[in-house]
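Beneath this line is the structure, given in structure tokens, with notes to follow.
A selection of the complex's chains, in situ.
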Amino acid sequence: MPALAERVRASFDRQHAMQLIRASLPLVEPGRTEVHVPHWQGIEQQHGFVHGGVVGMIADSAAGYAAMTVVPAEASVLTVEYKLNLMAPADGEKLVARAEVVRPGRTLIVTQAEVYAVKDGRETLCALMQQTVMVMQGRAEKT
Amino acid sequence: MPALAERVRASFDRQHAMQLIRASLPLVEPGRTEVHVPHWQGIEQQHGFVHGGVVGMIADSAAGYAAMTVVPAEASVLTVEYKLNLMAPADGEKLVARAEVVRPGRTLIVTQAEVYAVKDGRETLCALMQQTVMVMQGRAEKT
């Protein structure tokens, strides 16, 4: 398990786009992860909330890494598609994307993610995602 | 039409997240838009391609603004949900998201967007999106 979390974190750390938005990956467990992003001006839309595109980015990323936790070390994963419902403005101090594997298949993995906006310590569900991930057997990520 | 394009561009320019990824909105016409983003290191994933989350961001944004072109000046729009298929790595010098309105309704608008990766002047379709947008009647964007 430390090896697994390390492998997933190493991949996350190589994603410049996650650094650009200041996202972190504080939780990696078998079948689930969390991606956090603080609310800062650079990721806002025109009303001062976090941009829906950023909400989608962390939902997709959290869910893809949740899928990565259930494939062998010598395989990698690729997002095939996802569907995201935006349900409330992403208001508050930070966003928390919680993802989990719903069905781990040999070739395809189905995942779900929820994104919460945290304001004054209270969480509001602001997005829901359903995603399909492809497993690339025998093609570990280059490090 | 100049007023329309101006209104849409003013909204786009207020989105810090679009500036963060260096996106621009070179085309605004009734029912369709284009959002471009150059390929630069800050938006890459771990393999050196543009991050799928950024592909989703510009598809969502282009389609939302296409929807905005078909609503009255005193209304605004909100992404309800979208579904995105990632079909090829976002490789090349820049990405071009082309969006259009499929069905303009009074309350809901359905749109589509395609994202192309441009490499050595050749375009490759790398993503396809279908989106639902809600119209907020009588609630123009604050400027």
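Note that the chains take the letters A and B in the order they are written out, and that residue 1 is the start of every chain.
Throughout what follows, a contact is a pair of C-beta atoms (placed from the backbone, for glycine too) under 8 Å apart; a residue touches a chain by one contact, two chains touch by 3 or more.
These numbers were taken from a predicted model, which means no experiment stands behind them.
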item	value
Subunit number of the complete homomer, 2 shown here	4
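In this section, only the chains that are shown with their structure count from here on.
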item	value
When subunit A is superposed on subunit B by its C-alpha atoms, the rotation angle in degrees, nearest 5	180
Chain centre separation in whole Å, for subunit B relative to subunit A (CA means)	21
Subunit A to subunit B touching residues, read off their complex	11, 14-21, 41-47, 50-54, 56-58, 60-61, 78-86, 141-142
